[in-house]
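Quick one: the structure is below, questions incoming.
Note that one protein chain of the assembly has been removed; the remaining protein chains are unaltered in position.
Now for chain A:
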């Protein structure tokens, strides 16, 4: 056991940290009060500096991709990083990005489709990819903090990829778990800053024990998510992947509720960034069947098929 990242991963993450704190990442309400903001600057910087390909490097791999996705998901701005960093290197395909991902049991609406250049489909028939051009996708109105769309071109050319659907689905579980965990962390950080600052009844909200206990509990529940996700990415074990996603999705409900409670009415405005995390979390928590499906899967993998 050794919890420190290797040298290459340390270098990668410290470079990423600089970028994450740099241009195009800070909170700004969007001009038209839309609920989502796409950071072209951040996306371009990561792309140009090869971050999305890091997962293909032997010394980095899925664990580095998971750590990267987690870090980027803590930001209030949106970019499509999970599929690009986790799935593209594993598929060994030079798919154009952004990449949207469709899995079984989702409705017609898929996040990132409106700006995606490629779409992946992971289901019982295997893994398929299609390139997208103008007119293939219709953007849908949504309350989510993701751009959502559906494919309207029935004649899209799906190409079957030479990949193990089970393994790709596990990687996607890990990527989504990392996104959930990162977004919860981002939201929690914002709320912790708020309760230190906002005073009612002559003291900061964070001085009330009722507030402290729930935020402390949120933090204690959240802490393992990072490690569960990285372990799953390192081991590439199906039960680990299901546990990482199942656990992370299962704690998100209470945490999102608490974050909004402690932010008060301010958290319901578009002037404060809290929604940029929570309205991603509301969507992510049901991805790949959500907590119940993944926890059942974990039990199956651990005991039923053993």
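For this structure, a couple of remarks:
Just so it is clear, contacts are C-beta pairs under 8 Å (C-beta built on N, C-alpha and C of every residue); 3 or more make two chains touch, one makes a residue touch a chain; residues count from 1.
Basically, contacts and distances are computed from a predicted model.
The protein name that UniProt records for the chain not on display, among "Na+/H+ antiporter subunit C", "Acyl-CoA dehydrogenase", "Nitrogenase iron-molybdenum cofactor biosynthesis protein NifE" or "Carbohydrate ABC transporter permease", is "Acyl-CoA dehydrogenase".
The residue touching the chain not shown here, chosen from A:97, A:194, A:231 or A:260, is A:260. Here one chain is not drawn; of A:76, A:144 or A:238, the residue touching it is A:144. In the full complex, chain A touches the hidden chain at residues 29, 33, 35, 106-109, 140-144, 148, 199-203, 207-211, 253, 257, 260-261, 264-265, 267-271, 275, 279, 282-283, 285-286, 290-293, 296.
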